[in-house]
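Note that this complex is displayed minus one protein chain, with the remaining chains in position.
Chain nomenclature is as follows: A and B, assigned in order of appearance, with residue numbering initiated at 1 for each chain independently.
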Amino acid sequence: MEKLLEVKNLKTYFTLKSDRIGSRPEVVKAVNDLSFDVNKGEILGIVGESGCGKSTLGKTILKLNHKTEGEILFKGSEIFDLNDKDLKDLRRKMQMVFQDPFSSLNPRKKVGSLLAQPMQIHKLGTKEEIDAKIDEIMKEVGINPVYKGRFPHQFSGGQRQRIGIARALMLNPEFIICDEAVSALDVSIQAQVLNLLLDLHDKYKFTYIFIAHDLAVVEFISTRILVMYLGKIVETAEKKELVGNHFHPYTKALFDAFPATDPKGRDERATVLMGDVPSPINPPSGCYFHPRCPRAMDKCKLEYPPLKEVSPGHKVACWLHE
Amino acid sequence: MDKDAYSSRKLASDQNKDILLSMEDISVSFYTHRGIVKAVRNLNLQIKKGETLALVGESGCGKSVTAHTINQLVPMPPGKIESGKVIFEGRNLLDLDDKEIASLRGDRISMIFQEPMTSLNPVFRIGDQIADVFMAHHDIKKDEAMEKTVKLLELVKIPAPERRIKDYPHQLSGGMRQRAMIAMALASPEPGLLIADEPTTALDVTIQAQILRLINELKQDINMSVLLITHDMGVVAETADKVIVMYAGRKMEEADVYSLFENPSHPYTQGLLNSLPSNKKYTNATRLEAIKGTIPDLLTIGNECPFENRCPHAMTVCRESFPDKTELADGHSVWCYFVDGKGKE
Partner (left out) sequence: MNTEIKENTNKQSIEKNSLFKEALFQLKGNKSAIIGFIIIVGFILMAVLAPWLTPFEPNSQEISIRKTAPFVSSHILGTDDLGRDLLTRIIYGSRVSLIIGTISVGISLTFGILIGLISGYYGGWVDRIVMRFIDIMLAIPYVLLTIVIVALLGPSLVNAMIAIGVSQIPQYARVVRASVLAERENDYITAERSLGASNSELMFKSILPNSIAPIFVQATLGVGNAILSSAALSFLGLGAQPPTSEWGLMIASSREFVTSAWWIVTFPGVAVLLTVLGFNLLADGLRDVLDPRMKD
């Protein structure tokens, strides 16, 4: 399998400004020493609860954030080392679809000029060529091209998300990061957009990173899944392996917490995970999950477990697997 | 419609004792500068004591407006309650004046919201806010109210409540704030109805599971009724006793939770369940069975079935009028020409 993206020991820290004189600034370790690869043509799902760093990770990969340490290699070259011109060229190949279809489209631009913008920025094509491409892409995402002259606020949420996807497609990218791309949509519209993303994947052989908090959505769309907790990878495996054979107590808790679409036997369900997600400013000692973990041992309080391969492609960071 | 109103009245007289709240033929419109939005149309519902009724539907279906009609939180203008009654313990709430409604709010009818941060006062300590509710409804002193507050926070499983009462809302996590809101709802002498408007939508799944479990336990312990507003079929499956599926201001299907999930009959209910990637049928599927199209503009909608433009079974008759109720089984009703077979000739 060809590696499209390699992330090695990536760290992204944010320093919180403190107004109090003499107090030490607090550091949020949003992405804390992550390593993983993305293979060409796969859909890598990244799932985790709020504050786990999944969105920061997505933005860092596209160099929309700074990185503190580590490497991000796209087709073998470090994206943080590129000069402005090379970075601009790279931006053509990597695109992003955002969560909020209301704030991710410039409200003052008509759909036609929103979609023309990517090609204009990169000085591609004549006016006619851009126009033809817009028509083609709008049809592709299921919006009638006659609505080119409308403003984003004149569309429904689902249609706006389609426009956001169309904008990402304008430059024929190879790699698309979908950051909670369907979370803000109504269920029936969410299903349409998921199908659209899969249609596009089949047709253009895109590589996706699909970031979401919704395990069911990630489980449906991904070929491989990566579970994050407080800036760390806790478990990763091919989808079938992870669904059928997850090991980490947090992964299990996520699966258990997810409401089933069947009321039968709801009173006998497994115990729910207690406690809150800790703040990434001051993560617990040892394994970050140990205060909530039903199977925590003494060792878990002292040392963070390494990410170990338990079977081909299946990695877990948990002391239970020693 | 007449038949529907009649049968609901008959039902009401049979089991009048158990019914805590009933809404009869409620219609609510909003008069905007673009036209009249009929947000809720001829809606009937009943909630029994100790029961959880879920109103489920997507954005714009009128579920929140329905809930807000109960304790008169619909902004008027632009909103207007066009018709109907809200009967709560023998009184029509729509006839009450502002003062009477205000005394009912937070006493017999409490509400929790999606974002608890916006419904807690940011400049007061959690403990003081809950104690105030106690003192408003009981003739007790501050010390006693504080003691009761601590007990209540224990009940909603907030750890170290003696310390937490001194916290301000922003010092609590989202889940803890929602617990505090629930505690506040329980601070009245006799909590009757809890309206929970998307109570877990802003929370992480592991926290959502905790809150849903808490609501379920409390409901059993103190025989409280819950009106649950949600878009999430999973939340419905976990907590509801009865379910009303709404779409564009109309009731589409009504059933107890088990028969709804076992035998979803309205094409919209079916589509909604099929849209969920967690549906068991998708274990090895590559595509979801999505409902095509989008919700119609509520400004332009007439008397037709609002789901007609997206429905796989739409017929001519669906474009002409909204169907009457069809009873499939005891307590399981559906409003659909395809199901009742009337449009087929």
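By our rule, a contact is a pair of C-beta atoms (placed from the backbone, for glycine too) under 8 Å apart; a residue touches a chain by one contact, two chains touch by 3 or more.
Since we're looking at a predicted model, the values are computed, not measured.
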(message) Going by the contact rule already stated, which one of B:Glu162, B:Asp297 or B:Glu327 would touch the omitted chain in the full complex?
(response) B:Asp297
(message) So one chain is hidden, and I want to know which residue out of A:Gly53, A:Pro118 or A:Gly157 touches that hidden chain in the complete assembly.
(response) A:Pro118
(message) For the chain left out of this view, which of A:Ser77, A:Asn106 or A:Asn282 touches it?
(response) A:Asn106
(request) Would you mind spotting which of A:Thr15, A:Ser77 or A:Gln154 touches the chain that isn't drawn? (result) A:Gln154
(message) What does the interface between chain A and the hidden chain look like in terms of residue numbers?
(response) 59, 62, 64, 87-88, 91-92, 94-96, 98-100, 103-108, 117-118, 121-122, 139, 142-144, 146-147, 149-151, 153-156, 158-159, 162, 164, 167, 171
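Rule of thumb we're sticking to: only the chains that are shown with their structure count from here on.
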(request) Report the inter-chain centroid distance for chain A and chain B in whole angstrom, where each centroid is the mean of the CA atoms. (result) 32
(message) For a test of understanding, state which residues of chain A touch chain B in their complex under the given definition.
(response) 49-50, 156-159, 186-192, 194-195, 198, 213-217, 219-221, 253-254, 256-264, 266, 272-274, 276-277
(message) Under the definition above, what is the set of chain B residues touching chain A in their complex?
(response) 58-59, 173, 175-176, 204-210, 212-213, 231-238, 240, 257-258, 261, 271-280, 282, 285-292, 294-295, 310
